[in-house]
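As you look at this complex, bear in mind that one protein chain is not there, while each of the others sits in place.
Going in written order, the chains are labelled A, B and C, and every chain counts its residues from 1.
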Amino acid sequence: MIRILYFARLREQLGTGAEELPASPESATPGAIIGQLKQRGGPWAEVFAGDQPVLMSVNQEVADLDTPVTDGDEVAFFPPVTGG
Amino acid sequence: MIRILYFARLREQLGTGAEELPASPESATPGAIIGQLKQRGGPWAEVFAGDQPVLMSVNQEVADLDTPVTDGDEVAFFPPVTGG
Amino acid sequence: MDQITIQTTPFDIAAIQEEMRAGDPAIGALVTFVGQMRDFNDGDPVSAMTLEHYPGMTEKALQKILDQANRRWELLGIRVVHRVGELKPLDPIVLVAVASAHRGEAFRACEFVIDYLKTRAPFWKKERTPDGERWVDARVSDDEAEARWRDS
Partner (left out) sequence: MDQITIQTTPFDIAAIQEEMRAGDPAIGALVTFVGQMRDFNDGDPVSAMTLEHYPGMTEKALQKILDQANRRWELLGIRVVHRVGELKPLDPIVLVAVASAHRGEAFRACEFVIDYLKTRAPFWKKERTPDGERWVDARVSDDEAEARWRDS
């Protein structure tokens, strides 16, 4: 399984902070996972439409759409950071 | 009268921290005062020989050899500063 | 000597500085940045703020920033404390303290760490204003501040 996390504005828009997806070719990269999520329509299609900046990490390291994702990994999606 | 002050290494070398000199053409600038002091010989000639850097102020403002000095002024001589 | 702390409770600025400073007579300079909550942002009064973060990734991201700072400058200790959860105006949000033998390195490293923290560490602010709650948008000026360090 792949653990998926959502933070901040994304978490609120999607109404969830975490879920799991089976490891598969459709979850082999953050880009592939986004493709999968958009198919759910509604807020999922909206959040990942590309209108708002979405950052991602794999195993708590900054990642991009093509970073490899394998079984047991943790993938997170979130807005640009605003701490400090 | 002109009030003359010496600080730090200069004060120790000269064995005094303060004195007064009459206002006169020989004390019309820090340069003129130095000329007067050097004539005393001994440590006075040494300190103002030009081998060691000597800074000066007139009325507590950084000055140079040619800054005008008039009756009632305060003139100080000291080494480069090392605070902070 | 370096330490990273994420906490919901207030932090004691004075105690952190004393701990860093008082132990090591090789330290000549301690530079401390404290970021605190303002009561005004983007033209609106702000009465409170909630800080969310990504536990685990936050610590990793900050550790990387500190490792970079230690490679770039001769330092004698870095301390980062960041609050999360509910905050009110005047509450300190973040502290970055850097000790070094000489001041130039402490100033450079302290600003480097806070500039990178602002763009690389997964924290998000949500403000409470008279019109309701809103997520704070990332600032272009923070990206620019970070970019300064790349070529130098």
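Please note the rule applied: contacts are C-beta pairs under 8 Å (C-beta built on N, C-alpha and C of every residue); 3 or more make two chains touch, one makes a residue touch a chain.
Everything numeric here is computed off the predicted structure, so don't read it as measured data.
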Checklist entry - What chains on display are touched by the one that is not shown? => result B, C
Checklist entry - Of C:27, C:51 or C:84, which residue touches the hidden chain? => result C:27
Item to check | Residues of chain B (touch criterion as defined above) contacting the omitted chain | outcome: 5, 7-9, 53, 57, 60-62, 76, 78-84
Next on the checklist: For review purposes, identify every residue of chain C that touches the missing chain, sorted by number.
Outcome noted: 13-14, 17-18, 21-22, 25-40, 89-90, 92, 101, 103-104, 106-107, 110-111, 114, 141, 145
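By definition in this document, only the chains that are shown with their structure count from here on.
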Checklist entry - From the C-alpha centre of chain B to that of chain C, how far is it in Å? => result 49
Next on the checklist: Centroid of chain A to centroid of chain B, CA atoms only: how many Å?
Outcome noted: 74
Checklist entry - Residue numbers in chain C touching 2 or more other chains? => result none
Checklist outcome for this item: Two or more other chains are touched by the chain B residues none
